[in-house]
Structures are given as structure tokens and as C-alpha cells.
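With one protein chain withheld, the remaining protein chains of the complex are depicted in position.
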Amino acid sequence: MVFTDVAVVGAGPAGLSAAIECAEAGANVILIDENTKPGGQLFKQIHKFFGSREHHAGVRGFRIGEELLLRARKLDIDVWLNCEVCGIYGGTELWIVKNRRESRRLKARKIILATGATENAVAFSGWTLPGVMGAGAAQTMINLHRVIPGNRVVMIGSGNVGVIVSYQLLQAGADVIAVVEAAPRLGGYGVHTAKLRRAGVPFFTSHTVLEARGKESVESVVIVRLDEYWKPVAGTEKELEADTVCIAAGLTPLIELAMLAGCEICFIPSLGGHVPVHDRRMRTSIESIYVAGDIAGVEEASTAMEEGRLSGIHASASLGLYSADKEEELSHQIWERLDVLRSGPFGEGRRKAKEKIISMKSMTQ
Amino acid sequence: MENEQNRLICRCEEITLEEIIQAIDNGCTSLNEIKRYTRAGMGLCQSRVCSRLIARIIAEKTGKPLDEIVPVTARPPSRPVRIDIFSPRGCNVKNS
Amino acid sequence: MKRYCDSLVIGGGIIGLSCGYYLSREGFKVQVIDSMEFGSGSSGACDDMILLQSKKPGVVLELAMESLEMYRFLHMELGCDLGFKQMGGMILIENQEELAVMEEFVSSQRSCGLNVDIVDREELRRRQPHVSDRFISSTYSPDDSQVDPFLVMKGFINAGQRLGMEVRYREAAVTAEKNGAGRWQVLTSTGCIVEAENVVISAGAWSNIVGGLFDISIPIFPRRGQLLITEKIPPIGETNLWSASYMVTKLRPDLAKVRENQSEYNELGLGFSFTRTAHGNYLIGSTREEQAGFKKLVDYRALEALSRQVAHIIPLMRHVHIIRHIAGFRPATPDGKMILGPWPGKEGLYVASGHEGDGIAMAPITGKLLSDIFTGRKSITNMKELIPRCMVV
Amino acid sequence: MSRIAEHPILGPLKPSGREVSILVDGEEVIAYEGEMIAAALMASGRRVFRYTEKRREPRGLYCAIGRCTDCVMIVNGIPNVRTCVTPVEPGMIIETQRGIGRWGGGDHGIH
Partner (left out) sequence: MNDTKKKAWQSEGVKTSGTPTLEELTQTPGFPSEEFLYAGPVAFIECVEKIPCNPCETACPRGAITIGDNITELPMLDAGKCTGCGLCLPSCPGLAIYVKDYTFEQDRASIIFPFEYLPLPKKGDIVEMVDRFGETLCEGEILMVNTSSRNDQTSLIKAAFDKRHFIGVVSMKRLVT
């Protein structure tokens, strides 16, 4: 059994930021990730981020990742890679499997869960055929593994993930022959959709994929128009020649470890579904467990980094590493930036949803 | 329509939409119940892909709001793990 | 709202459903209620064995043998697949001391008509090529069988419903009293009053809580069992497996071998069971722990102990993946025998519970015996030992 | 399905390790040591990783992050290995998994 002050689970934008804050506060911190490299989704994000300078605006995601890694290295943070957290016992004990070969145990005074989110599925006929995959899976293949998963791609979903991954597929050399959106209106940011549009990618609103056809893998995709009740309109089927279907139907917070630990959860559709109830300090209903990033509600990497820092500051403060005043001061600065990221017509809903979660936490206390 | 009913929901255990709907018709209203009743979610991935799909089917069929459909019970391990990992020397993986 | 029935069964696990089904078959109007969900109690967190070999000669063994006979044909009666399989079972023997104890045990079982034998090292190897060389011999019974508990429960529900049985999950009994006409009035959590001639408590490990509503104290307590579920794999050997060391500990505590981490083994009540489900997953068991309360928690200690144990006994299992670690509660009684029959001094109140680890095996016979009691038919076995008894817990 | 040798943002391909040879269903495939098995297979044009137990249907990569377990194959004689999160090692023997698979190779001869 290894002992540490803080264990951070997940070395994505939130987890890395959390670990850096803890280390800066003087805590012993171990950062755990199941992948061979830290950075989480940041290294798949090859586009430039929005925001203002303090949010790394205009910087590509993977460069932000590199920067965070550099800081983590300078702070000598102990990063356990290839380590899957397979269990969590009693709120402070982690069961970790390293390299899929070795069982390890870690006891931490505080645990910060930054496990991110997982892709939602859409179950149409033929969705199990090889060639049908999550949009994130395609993104992993092209940007991390540098392999094109297919040449003619139909993208399901026009939210930011769908349109960003479509653009990145074009950059990788594939063709995106259709972006199919069940809603009557497109979901993603206009600047993203505009990039695709001027590259000649057609959008099909009020459409869905009816079927992926093929013997051993996808050979064609049938799309169909939906009526106002979202029911397929017979006779509007179109068969498109394609070898790949990517599903970008939103993300769900990965709360499994929080549930294993027994954290209270609540359902917030606008943040992706069930999330652990947490307070302004990012602390869950279990005193020793904090959450940050997509596990606490699906938002963007910039928000995840701020939440990571927030959780790190408060976890450190709870270990006595900051005075109450200092804690308040640091927390306040981050909340100001978070408020900016959660402003405007796109951010407003998330801000309200977050407030709702936080109010639940105060009610249970 | 036959095609539709035959559509897979649980990829691991190959459980169809029809089987899920049957379970709901027989009174199952939670993810855990459907899992026990149909085996959807009992496979290698332990419902990590299909549980949200099933939640939506329950909501559609029963009118039960999604927030009342709690996630399946979480149990370790959160990934499949080899029994060997507990031996003191760790896994003894052979190459060929 | 008010509902009426002849028999209200409280507890919708495999035992309650069996009782409900067999009572329905006799023409009783039956309602089954359960405070929890389908399969959320012990019937959904156990292995799937109809294990005869582990039983001492006596009423439990006799009933288990009869239950097995019923299972052979139950799928025809219920009209659905129950995942019934007769893989046989072997209890692995590690040394001469164990062998001596098991030889005596096996011969006593044989005298009761159980088809069981001791086999030598060669036959053990032939039937179980992957078992560690350390084992010198084994028992073998071709009769040990298994079913899928979920399929059996579904089968009882569906067949029962065709006979008019009603099953309601998520409905708990809240209060119980007799009305002027001498019938039970049970208020439930949905605000219903169920009026019934008879009430059957078959709430497994939770039976004593239900008993409280009827002012009785049922000597049944929860005994936690943790087990591991593997991925689906090709069959490992011909039969399911157990180890004799655990049996020997129970049969001859004086011979119990002292090993490393003995106290841990004792606390966990670690035994070895290794059974293949109808679907190809293996269930690796199990612990047998005294525990207060009903929290289905699993712990690392059991996980590690169970994993090491199986790797030790079947080295090939090292390569297999565990996909789930679960816990369940066996409804245990102080004397290790189930409780079945009318509760003395409470007219119209019956208990069918306390099977500890044998609920799956005993389900058909329990329901059948209960219906025999209801109809006044003479039961074929000596039931005295099972009649509800006030025991000092 | 091919490797992205040049990328407008990420630049030229920087392999994860040296070129090694692995055996996929008896055929030699050149892969980079340390890259994920699934990536090497996709790069070689393979999309079907296994066939299911009940319906005998083909399956391939779906989540690419070790969660969905759809890309499992028999690796060095052991079934159900998640190829999207298992790195290539020189000389690996990889087989298409049919149903629950079988154990082969080495000393564990279950068939």
C-alpha cells in the first residue's frame, strides 16, 4: 500500500490542473491515468481553443497539454501511467491495475476524480458493423494513432464534437460526405459548421441514419428525413456510399468510480446526465472525494481546467495547506474565470445547471 | 419493422430491442432489472455502452422520467482485469 | 385501494416465486410482493448450483435430491429454458487427512442414495486437466447440476401469471394485522391493503425484518458471500469444482490446517467454489462472512483472496479476466436448516426461508412442500426438522 | 485506412517505436512497437477483429479507449484482449476471435 496526500484520477485537462494546484500548495500528489501518455483528450484536440488569454485562447489543445505536462514535470508530480483505477474502497483507498499486469493499492487523504466523460451511442440497424464507431474513437485514431479509420465518413450529430471531428477527419485526409442531425437545427458553433460548409460538407438537418449496410464492414449508409415528431418519413430514404459512420451523440459523465465510492448523484440533462452532487469547492457528498471536469458535468476543456484547479485548491486547503483567507482568494479568482466561460447564450444554461447542483449539495448538508 | 425489433441494443450479449421491450412489458422499469431479466449489460463491457440506450427505451415505453432511472449498480473492477494481477510477481505474460 | 387474495407471499426471490407458483398450481389466488426489484436480493447475487455433494445425510440432502429431480422436468412444466445443466461436480482433495475425512463423508452420502464417489489422481487429471498437481484425488458426482436463477425466476413468474398469480416488485409490506374475519390485512408501501387468508414470509435474509411486522422473531440472519464473475471462457475441465479443505473445516474442525493468513481466511470464511454458468462465465467463490446490516459492499481483501485461491488451484485461470466482484446475503439459520411451515401460534402465517446457500437448489421442493402443507397432503419427507422453531440466536 | 504520414497540424508521422513484425491470423504485419494493436491492424486495412458468439457477426473498433470491449481479439493465445489499449510487442501472435474464443499457443492448449 502506498500513501499520499492527494490522488488524482485522470490526467486530462482537469486532472492535470488539479494535480498541479495540489503540488503547488505543497501536497504530495499522485496523478493516475490509464493511458500510456498523460493529457487525456487534450492530445486529440488539435484545434485552437476559444476564450481569452487566461483560458489559453487561440492555443491548440495539444499544446496546452504539453504546457501542463511541463509544469507537472517541473513540480515533480508523481504520474502513474498505464494505471487503471479498478475500485475505490471506503472513500480513501484506490485499487489500481498497472500495465494490466500488477495490482496496486493506494491510500490517499483526498481523492480528486477527474475521469472525464464517455460517448453516447445511437443504436440504428447495423451499428455494430465494423466501420461504425464513436466520433471520439475516430479522433483517437487520426490524431493519436495517426491512422485513418475510413475514407468516406458519415457523421451522426452536429454538436461541437461532431463538427470538430468532421473537420479533423478532413484534415487527416478523409472525406466527410454528410453530417446528419436529427434536430431541425445544427448544434455546433457556427464557426465550426462554417468551416465544414465551405469545405463542401453537406449538412442534413431533421435526418437520421436508418441503417448501416455491408457484409463485413460498412459499405453504405441509409439516411432518412424525420418529421416534426422525429419519426422517419417513408420514401425519403437516401443511400450514401460510405465506409465509416461516426457517432457524435453527446457525452455522459464517467461517474462509475464516484458511484463505487458511494457519492450521491443527481441528474442534470444539460450537463450530460448523472453527475456526482458537489459544492462550490468541487467536494462530493463524501468528504474525502472531489470531482472536476467532465465527470462533474460535461463542458469544455477550458472549463475542465478551471474546475481542476478549483478542486486542487480546495483539496489542498482541506489538508491545511492554505489558510481560509487564501483559499477564498484563490477560489474567487477561478470562479471569476469560470463565470466568464459560462456566460453568453451558450454558457448560460451550464452556469444555471451548475448552480442547481451546488444548491443540492448545500441542502444535503 | 422486423429489422427494427431485431436491432441490437447490448453489443456484448447481443440483446435486441425486442427483448428489452419484452422485459419492460413484463414489468421491468429499472436498468438493474432489465440487466437481470435480459442479460443486457452483463457482458464484457458491463453495460458501459448500452445502459443509456436502455434508459431511454425505458423512459419512452413507461413514461418514467429519465432522472428517475438510476444508473446500473457499479461494482469493481471498472475494467476487466486478469486474475494473475494478484500474484506477488504480477502477470506473467508470455510472448507467443 | 384494497386487494384480495388467498395467499400473500412476501418476498419475490426464487423461493417466494416458487411458493407462489406451486400455490397457484393448486388453485390458490396468489399475490407476491417484494420491496425491492426483480433479482435484487440473494437470488441475483449467488452461484447457480444444485449441489448435492456438500450436504450431510439427512433431510436437507433428501430434499435437495428431490429438488434436483424436479428441476430435470421443470422447464417442461414452466415452458421455458431454465439453463439447466448437469455438469457434475468434484471436490478436490489435497492430502491424506482430507482424503480420510472425505471418504467417510462420501460413504455416508452413498448410503443415502447419492451418486458420488472418490476418484483417483488419474481420473481427476482426466476430468480436470487444469487443476494443480497438488491435488491427490477428488470426489466425483455426476448429479451435481445447475440452473440460471434469473431464468428460473422468470419461468415461475410467467407460468404463475398464466395461473393468475400476481407479482409486484417495489411494493413492501408496512403493517400487518388480523381483521374481524380472521384474515390478514397487510398494508403496503403503495398504500394498498392486501387482505389474505394466508401470508407466506419468504424474504430470505430479510425475513426477520418482515417477521417483525407480524410480531414474530424468525431466527434468520444475513451471511455475506462475495464472489467473482469472469468473462465467458471455454469450459475448464468437465465439472464444477469445490475444495475439500473447506468441507473438512466444517466436518472436522480439529483437522483444519493452519495456513498463512489463517485469521484472514477465518474472518472471510473463505471456501472454494468454481462453477460455470449457463452462459459461459465462471463464478468463483466464495466468502461466508458474518455481517451486521445489509450493505452489499465488496472488499479488496476478498477479491485478492478469491483470485489467489483460484490461481493456486487452477493455474490456467491466471489468464482469465474478472469482470465483476459481487456480494450477496445468504439467509442463514443457527442450525443450518431452512425454516418451512406454519408459524406456531399465528394462524395463517407461514415461513419459507433460511436456505442459506441452497436457495437455488431448494426452490422447487420448497414451493412444492409448502403447497402440500396448504392442501393438507401428507408430505413425503420427514418435515419435523424444518418446522418453524424458536431458536436462541 | 492508412497511416497519416503528413498532417497539416501535427506534422510528419513520428512512430511510437521501431518497426516490428507481428503475426495476424498467420499473416505477417509490420507495426510500430508500442502502438496500439488496433491501430496497427487498421493501418494494415483490417477492420474485422472478431465475430460474435450468438449471431456470428463481424465486429471491429468502436470506442478506441478500452471501454466497449468490442475490439477484443486473441493475443498470444489469450482471448478477450482489448486491442485498442494493448500495445504492440515484437512477435505478437494475434488471431481473429470467434465467439468467446479459444486458448491456444504456449502451454495452455484449450481448444
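Couple of notes before you dig in:
Which chain is which? They are A, B, C and D, in the order written, and residues in each are numbered from 1.
Criterion: contacts are C-beta pairs under 8 Å (C-beta built on N, C-alpha and C of every residue); 3 or more make two chains touch, one makes a residue touch a chain.
None of the values given here were measured: they were computed from a predicted structure.
One chain is not depicted; across the entire complex it touches A, D. Among A:Q41, A:T193, A:T208 or A:S311, only A:T193 touches the chain left out of the display.
Touching the chain that is not shown, out of A:R63, A:R280 or A:K326: A:R63 (per the contact rule at the top).
Interface note for the absent chain: among A:G91, A:P232 or A:G347, the touching residue is A:G347.
Within the entire complex, the positions of chain D that touch the omitted partner chain are 6-9, 11. Contact between chain A and the absent chain runs through residues 47-53, 55, 57-60, 63, 170-171, 173, 179, 184-186, 189-201, 203, 205, 340-341, 343-347.
Keep this in mind: only the chains that are shown with their structure count from here on.
For the interfaces A-D and B-D, the C-beta contact count is higher for A-D.
The distance from the centre of chain B to the centre of chain C, each centre being the mean of the chain's C-alpha atoms, comes to 25 Å. Mean C-alpha position of chain A lies 22 Å from that of chain B. For chain B, the set of residues that touch two or more other chains comprises 11, 44, 48-49, 75-77, 79-82, 84-86, 91, 93.
Counting partners per residue, chain D has 52-53, 57, 59, 62-63, 66-67, 70, 80 as the residues that reach two or more other chains. By the touch rule above, chain D contacts chain A in their complex via residues 1-4, 7-10, 13, 34-36, 38-39, 42-43, 47-49, 52, 57-67, 70, 85-87. On the chain A side of its complex with chain D, the touching residues are 34-36, 46, 60, 62, 100, 118-119, 128-134, 136-138, 140-143, 145-151, 171-173, 216-217.
Against chain B, in their complex, chain D makes its touches with residues 52-55, 57, 59, 62-63, 66-70, 72, 76-77, 80, 82, 89-93, 105-106.
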